[in-house]
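Here the structure is laid out as structure tokens; the discussion comes afterwards.
For this depiction, one protein chain was excluded, whereas all remaining protein chains were kept in their positions.
Going by the order they are written in, the chains are A and B; count residues from 1 in each one.
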Amino acid sequence: MIDRKPKNLLKTPLKVVNVGLDGFSQDLARQNVPVVRVQWSPPAGGKPELARLLAKLGG
Amino acid sequence: MSEIAARIEAANAETVRRMLVADPVLVDVIPAHVALRNLTDRMILHSGPPIEWNRMCGPMRGAIAGVAVFEGWADTLAEAEQLAAAGAFRFEPNHHHDCVGPMTGMTTVSQPLLVVENRAFGVRAFCAINEGLGKVMRFGGNDDEVLDRLRWIRDVLGPALGAALRDIGGVPLKPLIARGLSMGDEMHQRNVACSSLLLRVLAPALARKTSDRAALSAILDFIGRNDQFFLNVAMAMGKSISMPAEGIDGSSIVTVMCRNGTDFGVRLSGTGKDWFVAPVEMPEGLYFPGYSVEDANPDMGDSAIVELIGLGGFAMGAAPAVVGFIGAGPASRAADFTRSMAEIAISQNPEWTIPSMDYAGVPTGIDVRRVVDTGIQPMINTGIAHRKPGVGQVGAGVVKAPLACFEQALVGFAKTMGVS
Partner (left out) sequence: MSVVVNEIRKGLYLDSVALMRLSREIAAMEGVEEAGLMMGTPANKDILRGAGVLNDIGEDAAAGDLVLALRATTQAVAESALSAANKLLDQPKQTVGEESLWRPRSLRAAVANAPDASLALISVPGDYAASEARKALSLGLNVMIFSDNVPLEDEIELKREAQALGLLVMGPDCGTAIINGAPLAFANRVPRGRIGIVGASGTGIQEVSCLIARLGGGVSHAIGVGGRDLKAEVGGLSTLQAIDLLDDDSDTDHIVLISKPPAASVVEKITARIGESRKSFTVCFIGAAHTSLHGDARLATTLKSAAELATGKSLHANKAHVAQGVARGKSVRGLYSGGTLCAEAQVLFRDANVAACSNTPIPGVRRAAPNDHGHLLIDLGDDEFTRGRPHPMIEPSVRDQPLREALADPSVGVILIDIVLGFGGHMDPAGHLASLLKGRAEREPLIIGSVTGVEDDPQSLSAQTRKLEEAGVIVAPSNADAAALALRAIAT
């Protein structure tokens, strides 16, 4: 999937994808750091059997 | 990537490839008993997954009674209901016969069916002709007005449409859809542009092939007054697109979504003829004046096939006007619905694009794994029927396909892949 060069964290313009606590993305936005907020929830609604199947099926 | 995941990815790529290379053409109108080899006397096809009489909702029962009288299998509606309850008719899903139908979706031997041929694969799919708005059989209507209209469709409209279509060699549907999208249609709740474009194409041929001026006038009037005429064409088209995508070993792509007013049914490409079924959800939307949620019938119809191919709720970004109509928020949010659906689909359709979204293609190829992972349920733009038979549409809204169907489908799919 990655044919391009890996992004050097210090040399690439910082653009954050925030997965989890929303407060972090608000703080970043306040400082004009570009941030994409992911609305995360546990895979398969937190149901462990389904999550297990998903993991095995590459989902 | 694990070996299983790679297998699934390859299978899904093939499934979606087949959907995207489809070449659906509206070619004919022929009677159901000619079109459907396995459709017999006293067999009534309905929308949604398999269901028995005792679990059917009011409009469905009303429609069955009506169609039984229409076919002459009962003299009165009351007699028809008794016969139905006693098991005199065989009920099967439209989907078992390469067919689809909106709302109650009644399909029986005498009815003329639209024929859409997917020329890329030589397969044909069918759907009855849209009856119009108001008191109609698809909402459970079954009185003389309804049955007389069905007779007129059988004897006048159907044959005329068939003759016109054969005369012009059929109507390619993909370009028509593309134009409709750019004109604000999404082909489920809004079909006015496509209906108009189709009438424009058909009118000269209808005029040529219909010698009876009164009949021609009635036909043009009937089609011209029905904003939703194209819905049934779109549905048959959707079925013809999804059929070649079925039965691909290892594919987790959804190939059927349908409802019968009680249950919602899902099929996957890689799980053959298995149905994954759960109770339908209630639509959320706006009600016409005088009606409210207490009047609403649970979700019904095979029209979710439209969403399956990337239109309807999936193409909401092309139809901001629909968002307000179905009470889903401000028109400016239309694109967000499409973005949300893109998250559970593995591809986009490059031939059906949404200009206001930088020509993003409509999301195509719903992957059951993504649905279960994210919890994002496919969103279907739908009409809301009155729960009493025959009253008609009382509103429009958005309904979500039940997550339970996809969870069950994932478990079923895992079994076929040897994973537990």
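In this section, a residue touches a chain if its C-beta (ideal position, glycine included) is under 8 Å from a C-beta of that chain, and two chains touch if they have at least 3 such contacts.
This is a predicted model, so every value here is computed, not measured.
Within the whole complex, touches from the chain that is not shown fall on A, B.
For the chain missing from the display, the contacting residue among B:Thr15, B:Ser269 or B:Ser340 is B:Ser340, taking the whole complex into account.
The chain not shown here touches chain B at positions 332-333, 335-336, 339-340, 342-343, 370, 373-376, 403. Summarising the interface, chain A meets the missing chain with residues 1-2, 4-24, 27-28, 31, 33-34, 36-48, 55.
Methods note: only the chains that are shown with their structure count from here on.
If each chain is reduced to the centroid of its CA atoms, chain A and chain B end up 36 Å from each other.
Residue ranges of chain A in contact with chain B, taken from their complex: 41, 43-45, 47, 50, 53-54, 56-59. Per the touch definition, chain B reaches chain A in the complex via residues 1-2, 4-6, 8-9, 252, 367, 369-370, 372-375, 403, 407, 410-411, 413-414, 417, 419-420.
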